[in-house]
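The other protein chains are all here in position, but one chain of the complex has been omitted.
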Amino acid sequence: MPLIKRRSLLAGAAAALAAPAIVRPAWAADTVKVGCLFSSSGTMANLEGRLNYITQMAADEINASGGVLGRQIEVVTTNPNSDWPTYAQLGRQLLQEQKVAALFGCWTSVARKSVLPVVEQNDGLLFYPLHFEGDENSKNIVYLNSPPASSVLPAVDYLMSGDGVSAKRFFMLGTDYVWPRTINKILKGYWKSKGIPESAWQEQYVPFGFSNFQSMVNQIRSFASQGGGQPIVVLTVVGSSIADFLREYSNQGIQPTDLPVLGLDMVEADLEGLNTASLVGNLNCWAYLQNAPGPRNQKFLADWAAYVQKSGAPYSPHVAIDPMVSTYDGVHIWANAAKKAGSFDVPEVRAAFAGLQFPDPSGYTLKMTAANNYVSRGVFIGSINANQGFDVLWQSKGTPTPVPYSPYG
Amino acid sequence: MSGLLNAGRDRAARPVTGLLLLVLVLAPVLGLHAIPGLGLSIYGINLVGQVMCFALLAMALDLMWGGAGVLSLGHGLFFAFGGYLAAMHLLKTAYAQTHVLPDFLQFMGQGAFPGFWWPFGSASLSVLAIILLPGLLAFVFGYVSFRSRVNGVYFSIITQALTYTAMLLMFRNETGFGGNNGMTGFNTIAGLPIGGTKAAVLLTMLSTAAVLVVLVGGRAMLATRFGRMLTAIRDDEARLRFLGYDTLWLKLAAWCLSAVIAAVAGALYVPQVGIINPTLLDPSLSIEVAVWVAVGGRGGLCGAVIGAVLVNTLKFWMSAAAPTVWPFVLALLVLLVVLVLPNGLMDLSNRSRAWMADLTKSDAPGAKNARRLS
Partner (left out) sequence: MRFGLKTGAALVAALICLVLGPVRAEAAPDRAAIVNGLCQGGPGLSQAADQLLTGLPGATPDDLAWANRVVGAFAHRQLLCSGDGRGYLASGAAGLDAATLAPVALPADATAPFPSLRARIVLERMEAALALVSPVAPSATLAAIGTLQQHNDSVPPALVSMAIARSHDAQVTKALRRFGVLQGLHAPDTAQRIAAIHDLSRDTTSDALGQLRSLRTDPGYAADPAVAAALDQGIAHVQTWVHVGNVLALLYNGLSAGSILFMSAIGLAVIFGLMGVINLAQGELIMIGAYTAYCVQQVVRAVAPAYISLYPILAIPVVFLVTAAIGIIIEATVIRHLYRRPLMTLLATWGISLLLINLVRVGFGPQNLEFITPSYLTGGVSVVGDFFVTWNHLAAIIFAVLAFLGTLALLRLTSLGLFIRGVTQNRDMAGCIGVSARRIDMLAFGFGAGLAGLAGLAVAPIYNVNPSMGADFIIDSFMVVVLGGVGSLVGTAIAAFGIGLVNVGIEPFYGAVAAKVIALLLIIAIIQWRPEGLIAIKGRR
């Protein structure tokens, strides 16, 4: 591709001329490094592995249009092996040894919590692409996805409304760690504030990677048959447990119309390999769904399919999930902030976040403010369809302002 | 059975001790950049410190395996126990400074530290706890197991199951120690900010010093009457019992000592990585420790240090440089050691086959037949 080469050469020359003004000596190479902390082995591999590729794809996209401040982005990938302390270890290495300008990484809150002290000590910047439990506001983490107040509560509200199923009783089933625990704590506070009695809900937790949901589904069935109004399941299990739960749920002949499931961590990739005909109608909620309308999403999906083809990534070219888009947004937000700041230095990049906007594949325009490192995103409620995907059941009018600390916790 | 301290291991002992002393001296010099232009980053110093903790853990295992012929696949349990206790102290210290309760207590609906945390506000009581509590756990478990004569592979499997059980238990948030998240958000250690250069240098020096003390002291101990009794247990416990010795208490003493060393290693390790969570209790870590010892060579503790340092350095380097290749390298290393160098790298320096055959036979219950027949 001689054209692009020439263009990047020109851009490089321009940057070289401008270099004394904008580039610090520490960055005096013609590339800028960013690091990835996503596992390509272990329990999270199936989900996190995709994010390594999407980071590279976004970087390629930016590089093809001249890079950032005249530099090409070089993505350094690592494999934390789904082991939380290793995330911290590799994060430290990327920041101290590789001198990366930004980190993109972590799926579970556990991983984020273990990297948090590392980025704070080294004044690094971690772009975190998952929706999470909130109650955290570090200047060194960019929370690309939504805290519960702007993602979980709208979805639960919908189910409790007449448009939904007028849900009255709630079975909370989660993986035993900070995200489900905090989400459920917030939900309980929320229901209490609405005057719902404590007898209307039940809470159960399973370990990471739990797979035999036979007796759990039995418990849910007996909870549902106790009467007292429409029951729903608020599912906060993560990783491979999601598919295992859904399999047993449909196996025991439960219909979504009788007992709908709101899967808060359920993404398109979790439905791969499932027969979703008997699951049609179960819900999830995210800031992006693959079926989000609009040309930007069409382009993103086409780009991803082409990228998979080109790079030989071991993932389906036809499946896109929210954290992929969030990571993609993160790379662009970082690049835009660096351009705006005219520097790769973290304090200056961070200062540039205020007022930053990015029109992303979901169709919404993402916004950041000076108040915190949270990103305003739209909200989708999806409904499982028969083709292992989610149809958009509801989407927010605009992008609600994220509330880091939930009033219901 | 030749003498315990044969020439081969002596040959390794002196250079290893020397190298450790060198590390002890160089750590502050390089870490604090005393010589301009010549220094190590915090990251580098930190790695050395971590590797030293692993060496300590490996020696703890070797004391039992090489010393008394009892292979524990549950040393991760004591390592993590020490780590958790240290983390509790660090959290208490952090709370005294920030007055912010750790999040795992918050989302479990606790308004304050539970009562039993009170000793961890004090550094000296914490150190005491790090030594006593894992020692007590080891004592109870060891007493019950050794008294029922749970031996050989059964002991290995049960220790592994115990570690696994502890992992499941600690993964629960109801257990009260942070569940899957574990504990993080430490602030200072001995007044130094954690993650800073000074703390890293201090911890690295402490870990190296601990390795030196255990190496020298442990080798001296193995040379005493107690050490020779352990060797006798390793070679033929039944015969020793026939001769009127109560092997239960001998084994128990070594077992408790080994557990305490592992706990101290864990307590030194946690402030260096800044997080503890139940993955340290994953049975595969405990097996890996046995691999370090097997690679280095059992008995005499030097091999344990060499193996731990070698494998971990290789691991740190490769899991960054070639993450997909590392598991293959480790797997092949294990097979190579097991099939070609049955007593690890020590075999390279010491090829006294007769001694080796003796040692390797002794840990097999079925081997007694073989020996009698041969």
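Details
To keep things simple, chains are lettered A and B as they appear, and every chain counts its residues starting from 1.
Please note the rule applied: contacts are C-beta pairs under 8 Å (C-beta built on N, C-alpha and C of every residue); 3 or more make two chains touch, one makes a residue touch a chain.
As the structure is a prediction and not an experimental result, all values here were calculated from the model.
The shown chains contacted by the absent chain are A, B, with contact judged over the whole complex. Although one chain is not drawn, the whole complex shows that of B:110, B:224 or B:324 it is B:324 that touches it. Touch with the chain that is not drawn comes from one residue among A:218, A:298 or A:387, which is A:218.
Interface note: of B:152, B:176 or B:196, the residue touching the hidden chain in the full complex is B:152.
Note that of B:34, B:144, B:190 or B:238, the residue touching the chain absent from this view is B:144.
For chain A, the list of residues touching the undisplayed chain reads 40-43, 45-46, 49, 159, 162-166, 176, 204-207, 209-212, 214-216, 218-219, 221-222, 225-227, 240, 243-244, 247-248, 250-253, 255-258, 260, 272-273, 275, 280-281, 283, 314-315, 383, 391-394. Within the entire complex, the positions of chain B that touch the omitted partner chain are 71, 73, 144-145, 148-150, 152-154, 156-158, 160-162, 164-165, 168-169, 171-172, 174, 283-284, 287, 290-291, 294, 324, 327-328, 330-335, 337-339, 342, 360-361, 363-367, 369-370, 373.
Throughout what follows, only the chains that are shown with their structure count from here on.
We define each chain's centre as the mean of its Cα atoms; on that basis chain A and chain B are separated by 38 Å. Of all residues in chain B, only 41-43, 46, 103-104, 106-109, 168, 171-173, 179-182, 184-186, 194-196, 273-277, 279-280, 319-320, 323-324 touch chain A in the complex they form. Within the complex formed with chain B, the residues of chain A that make contact are 40-41, 78-79, 81, 83-86, 88-90, 92-93, 96-97, 109-110, 113-114, 116-118, 121, 133, 135, 176-178, 181-182, 185, 205, 207-208, 409.
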